[in-house]
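Structure incoming, see below.
This view holds just a subset of the chains, kept in their places.
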Amino acid sequence: MSGKPRGLRLFRNLNAKVAAVPMVLTTLVVFVGGTLWTVLYSFTNSKLLPRWQFVGLDQYKRLWSNDLWNAAIWNLAFYGVMSLIFTIAMGFVLAVLLDQKIRFESTFRTIMLYPFALSFIVTGLVWQWILNPEMGIQEVVRRMGFETFTFDPLHNPDTVLYGLLIAGLWQGTGFTMCLMLAGLRGIDEDIWKAARVDGIPKWKTYLFVVIPMMRPVFITTLVIVAAGIIKLYDLVVAQTAGGPGNASQVPAMYVYRYMFTAQNLGQGFAASTMMLLSVLIVLIPWAYLEFGGKKHG
Amino acid sequence: MTHSIQVKDLTLSFGSVSVLKNMNIDVAEGEFIVLLGPSGCGKSTLLNCLAGLLDITDGEIWIKGKNVTWAEPSERGIGMVFQSYALYPQMTVRGNLSFGLKNARMPKEEIDKRIARAAEILQIGPLLDRKPAALSGGQRQRVAIGRALVRDVDVFLFDEPLSNLDAKLRSELRVEIKRLHSRLNNTMVYVTHDQIEALTLADRIAVMRGGIIQQLAAPQEIYNRPSNLFVAGFIGSPSMNFLHGATVEGGRAFQFGATRIDLAGYEGGAILERPKAILGLRPEHLVIQDHAELGLTIPAVVEIDEPMGADSLVWLEAEGGLKMSVRVPVERRMSAGTQVHLKVDIAKASIFDTVSEQRV
Amino acid sequence: TDLEVTHWWTSGGEAAAVAELAKAFDASGDHWVDGAIAGGGDTARPVMIARITGGDPMGATQFNHGQQALELVQAGLMLDLTDVAEANKWREVVNPVSLLDGCTIDGKVYCAPMNIHSPEWLWINNKIYEDLGIPVPQNWTEFVASAPQVEAAGKIPLALGRQPWQSTLAFNAITVGVGGLDLWKKVNLDKDMEVAAGPDMLKVFQAAADARKLAVKSTVQDWNQATNMVISGDAAGQIMGDWAQGEFAVAGKVAGKDYTCLPGLGLNAYLSTGGDAFYFPKLSDPDQEAAQKRLAALLVSPEVQVAFNLKKGSLPIRGDIDMSSANDCMKKGLEILKSGNVVPSGDQAWSPDVQTQLNDMQSEFWSADMTPEDAQARYVEILKTGL
Amino acid sequence: MADVSMAGVQPRGAKPRRRFSGSNIMLYGVLFVVSVYYLLPLWVMVMTSLKGMPEIRMGNIFAPPVEITFQPWVKAWSEACTGLNCDGLSRGFWNSVLITVPSVIISIIVASVNGYALVNWRFKGSEVFFTILIFGSFIPYQIMLYPIVILLRELGIYGTLYGLILVHTIFGMPILTLLFRNYFSSLPEELFKAARVDGAGFWRIYFQIMVPMSLPIFVVALILQITGIWNDFLFGVVFTKPEIYPMTVQLNNIVNSVQGVKEYNVNMAATLLTGLVPLFVYFVSGKLFVRGIAAGAVKG
């Protein structure tokens, strides 16, 4: 008799369960544990070292009355919205261009994708330099004779976020383009044929048929891009260091500054908890769309 | 006779590979043409050329008396139905049907009228506000047909419209398409690799191989008098039984191993004496009997008996290990190993030349 | 014994000064493993703290003395140097003695003070004024007055690096210079919020608002880039600590001839003093601990103090050494030190938390068009969080 | 009679589709302009790194060098100073290799096994863990920094290579697991069933069936991890010490250790040197990357 009693079901496929241990530990200890720890300590007045001295919501009160934090939030919101719109729009348009059965497709694709290989540190440095009014585009154009030409986004609080955007898009659109291209290629050829037979112009087909069909790709892209935006840090540090003034401060910088420079961990934790909250706000609808509706089988 | 579609010397190459070779087809007004052939023979390619979805390399295409060789697909007066349905998934059925019309700036009432008519013909009225995802396969296919229907076109092109459906639904929709055709009476070109569809639907079947039309004729003609070995073997399930032998006695008999079959009564050309020839016999044109008849029967041993509900297939082994199949009434059960004799109905047989592979 | 020493001294003058320390330490048979972290204290400190709290401490590390390392000491992560201090009579030699107080917690000494920094200096490029044919300004008021002419000549009047701490530094200098020592003491030592919100302080903010106009075109980030603008003649002056002198020295400029330095912005010859100190995290290895103590003693020793501070351009922490080879500027500083016109720096008065907030606020003030009144209101609010 | 009326009818529509039609010119024009945007920084970096400082001060950043010099490259590689260490990026390069290679390998192995277990060996709660993991991929690193410091301290591997590898493995896990899970679930489940009927166990199926079929997604993971880990700055600076600083930290040190004038040419050379490995990886395997993305990443 090789029948097994029910109790042993726990030990069925033991190997699989053992193999999942790293994942389980990581999720429990690092992601759940670490997050809880951070949230808990955001209710304390920890300074340089974590200290279990409960102060209620004080850190949050201070956080939300802090101009820098508010500026950082607004900067991120502005940058985030612009970046989302442009990354996705540009990524899609580029993908559409590359999807026209063009020659040298892979060359163009490589050109658009290579910045993705570079770190934000590098991206920030290069663009800081190209946008530098003394030697970058502004100076070059002036030397060509347009003496009054001004293009100095990084040193003007009103435009600095666009300066970041130029660099951010340069780095990230290639990847978005790849995702979109993969999505476009996944669309049934027959749909195109059907639209042609129906006499639908190409642009209309893209707009009314293809884009709605690519909804999952758009959602995936949206989430990936949005997650990147919330984490935005290196680029700002390298390109503007949050300046001029606080015009390009972002929440991640605030967290880092308060945790380490200001030696006010409690404040840093409170700020990071707020970031986490915003992540959840982005993610929960997505998770609902992604996992709520359909079953994976 | 009015020509609905004329294909003149059509050639199409992808790079150096020529996929369609110098094709000529005339389709009469209201005719139902089926393109049949093995996978990769160019059926879809030909259909796409007719629709204007592929630029042809050479030749001309005329539809309704107009040279449309370089016209846009939407200007050709054709509607097309795809194997994968190709419905716009995010639009309702009504949206799918009206998208092309709206794009052509047709007035709203006219659009509604046409949709109503199509919905009535195809019985999809209750589905108009659903999305394709909420439809069954058969319903989707009907909507796909509807999309061609509302455009009020002269020519319908179907590319394997039923092959994603299960057998039962397939046979039902087949009948519906036939009804549709007899009701609308417009020209239809229909690609399939399902013989039953081809045989039941077509006014004429074009059997293709490697980009060349092998035979273009009425179904019974193709079934009973296949013009060459390929067509003979391709049409019919199970396949025609082929006996490799020789015609002897100046073409009056066929010699297969020790068996000689009398060819008197063969319907075809002059047979002559050929050292190598092939006798083709369809399973339903053989009758199993216990006793031999000189010049009329082939001895064989029963191997397997396959009852198929309405009738039954018997698989036998003849001289030289040749596997043969015979269709018998389902009541007649044969047990393996029985020695029998197969009586040939020579009037329904085909003889092919081994070299040219043509029917003689 | 190998000791890893972390610090953020990476500019030209600083690196040269560190080389002196390494040389002296290596000479005694030990080995200085250099752990420079570029990007300034704000970048480097988190790394240092993370390493100490993460259980992988270095042998010695730079902090600004004051409150930066307070909690690390309280958590028992730092080595007690009291025996070294007593053996070497630090309490007697360190001048001003307040520096040692900054290292002393509960009567125990935890750090070796390294140098004195006085941030309130105005550095001026003489050549620009010679070219313009006007006399070199001798104080902040003259400097501001001459600015339009400088600007007309296509130069930037005031160079200012765009990192937050530099804005604060400039502001503090203006506070001491324009507002005077009393004001400074009331606000920063007595922490009198009435005064901070009062009209005297508002004047300071107004002066700062004027200064900010002069610096509009200065877009560099690092302080030494700003200094470099003065050295190269792109800008007329810069408010920067005495360490700027190291850059002038590296560039081969001569104090008094090529450039002018004005402590207390030439208005009030007072200096607030802060400085760098070395802390020694507790290590488990007794050999290393001995080496740490050797290094601590060495850092305060007269020879090292002289060699280091000459290169760095900062003032030594001992009054008993011969600095005759110092240049003009340093001598000015030494005199002020001797005369005792010193106040403790902000590093000592306020917690890093407050300082960070001040930095952020100043940074915004200096780069945007915030009114002096608004700025003052926020200033007071921030100071209140540190009471 | 139909034939008669037909005779005069001309073909409708343009006959040959010209290769250089108006829309084609537009298309390639746009692509060209876009390419300029993408290539400009690379061009600037390369050109600047080949110029001497005087030329940089005089000329414009887009102009090619009048006089090509490789001195900046030499300096960036082996001479640039941070504090007292004047061996440029060379040391950081080997540190980066030492960090990247094991981190990439281990994180990919762990994540692929996770993905495989999630798809084919679902156990109670596995989806819950996966969901948390995905949420984890969106948590800003700063939030986790302090808990990780504590974790590594408790494990006694803070400041060691092992610690850094662990950190990279942990933070690479969410997104890689997602990739592998999506990819594995796109493989026919019947293959897995067939292997089980054939008596293969967890590991044998993984190594002999799954891994050989998953080249595209392994390439994607490899590229993502190599670039991600190679480019990492935050962990590199927080969780290491100077002896094992990766290249990015040294790059930051060199670029920020301004001694007098900013040596843009050296900085650019250093930047390029740092980016060389990930760039090389992309140029060599970009095609596989795109294919892998199409195969695994896009599907929900």
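Per-chain numbering from 1; labels A, B, C and D assigned in written order.
As a working rule, contacts are C-beta pairs under 8 Å (C-beta built on N, C-alpha and C of every residue); 3 or more make two chains touch, one makes a residue touch a chain.
Just so it is clear, the model here is predicted, and its values are computed rather than measured.
Each chain type appears once in the view; in the entire file the copy numbers are A x1, B x2, C x1, D x1.
Please note the rule applied: only the chains that are shown with their structure count from here on.
Summarising the inter-chain layout, the chain whose CA centre lies farthest from the centre of subunit D is B. Counting C-beta pairs in contact, the chain pair with the largest number is A-D. Rounded to whole angstrom, the centroid-to-centroid distance between subunit C and subunit D, based on C-alpha atoms, equals 41 Å. Chain centres here are Cα averages; for subunit A and subunit B they lie 55 Å apart. Subunit D has residues 145, 150, 252, 255 in contact with two or more other chains. Shared contact sites, meaning residues of subunit B that touch two or more other chains, fall at 72, 75.
Those residues of subunit D that touch subunit C in the complex are listed here as 81-85, 145, 149-150, 152-153, 156, 158-160, 237-239, 241-243, 252-262. Residues of subunit C that touch subunit A in their complex: 42, 45-46, 49-50, 53, 68, 70-72, 75, 162-164, 219, 221, 351-353, 355-357, 360-361, 363-368, 378, 385. Subunit B meets subunit A in the complex at residues 48, 51-53, 72-75, 78-80, 82-91, 99-100, 103-104, 147, 151.
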